[in-house]
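Pasting a structure below so you can have a look.
One chain of protein is taken out of this complex; the other chains stay put.
Now for chain A:
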Amino acid sequence: MKKTGIQKLLIANRGEIAVRIIRAARDLGIATVVVHSDADTESRAVQMADETVNIGPPMAAKSYLSIDAILTAAKETGADAIHPGYGFLAENAGFADAVAAAGLVFVGPDGNTIRLMGDKAAARAEAEKANVPTVPGSDGVIKDMDAAAEIAEEIGFPVMIKAAAGGGGRGIRVAHDAAEFRELAPQASSEAAATFGDGGIYIEKVIERARHIEVQILGDGENVVHFFERECSLQRRRQKVWEEAPSVALNDRVRDELYRSAVALAKAVHYKGAGTIEYLYDDETESFYFIEMNTRIQVEHPVTEMICGFDLVAEMILIAGGTKMGVTQQTIRRTGHSIEVRLNAEDPANNFMPFPGIVGNLLTPDGPGVRFDHMLYPGYAVPPFYDSLLGKLIVWAEDRDRALLRLKRALDELQIEGLPTTAPLFQALLESEELQQSAVHTRWLEPWLENNLDLIKQKGAQTHE
């Protein structure tokens, strides 16, 4: 059995990822503490954890984002490590610093690495240093609008204007010509200043019809290994809705270069923990470009676990506890194909209107090759204060065609009564020939949704019969 220095792990998160982390900790023989808000007293994670601490009111700013409340809870319960999950404080360098300053283990990279990769312009510069290709764009942050307009002209329109301090697709604008750029760039800068406290912007060329490809890596501060790629091209409002591994768009030469670049970048920053290097991939030129690095476990990590037979969350806990990475690149193999779909409490037939309802009868899919990471139980009242992700349905099969069939089977088995979910969207998507052939890109889904609203409605009506 692997030994780790961690005895009691505090989980500073909620929802399905809190459940997921409790399971990984328990598999390692580690006790768990879950912190929660007033709105989450009945959550599945709270029911499962060994200990729980109420850290404040529903509003995340006063509970899940309160560094003081979380550190106090860790002290009171004698936890020696904190796992931030994703979202909330997961990529907050100040939090990682504060955890370390309190003498506790932060499950993730140190504050300086988070800070470096969280500044998109600095991350881009770091990537260039490691010879990782980046999207043509400005060298670093721009503050002078005239200089910015000149750079945009040189790169060629359309260009993306991004907030240097932003994340998760927020604060992004697309300018199609110089006039639009002159109008949008100052807006982006002042919005970035208001939202992130930093008005710095940078510019990137828009790659039409790009795929979103990302490489999962794991490092122990010295060695870095990769766990192949995921494709997450199906996005709505820049939020991923469907992820798979591997990507059928890549050939072996591209794969090799992609993995090598991801490992090189992670090694250059002495990366410790689980991380993801995100790229845009252009089918036509077979070129990939670094966009950003996520210094945390991601929502879509299970598709990698399914093709590699590996528990990434357990591994990141072990590494944080001081265990040298036991796995070498040669021992990491992939087999088959995995697909994950995100089930949100939203009505896809009604402009994805969020619906915090009460879960009625619940039938969850299982059987060969099916995994359902979720936080549901009959009678659970979904709180309105947080994001709408209820869970993730993940399937594995020998190849992509059979994974698609298995996803259909699993979705047919799934019944969540009491509230609309995005399940009908995926049932409708499975009928798309383009999706069946993976002829997709990051801007494929939104127009498809507009053209297939009736099909989604029909799928929704069938599940409610």
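General remarks:
Simple rule for what comes next: contacts are C-beta pairs under 8 Å (C-beta built on N, C-alpha and C of every residue); 3 or more make two chains touch, one makes a residue touch a chain; residues count from 1.
The rule is short, and it goes like this: contacts and distances are computed from a predicted model.
For the chain that is left out, the UniProt protein name among "2Fe-2S iron-sulfur cluster binding domain-containing protein", "NADH-quinone oxidoreductase subunit 2", "Biotin carboxyl carrier protein of acetyl-CoA carboxylase" or "Fumarate hydratase" is "Biotin carboxyl carrier protein of acetyl-CoA carboxylase". The omitted chain makes contact with just one of the residues A:388, A:421 or A:442: A:388. Think of the hidden chain as still there; on chain A it touches residues 39, 57-59, 194, 345-346, 354, 356, 384-388.
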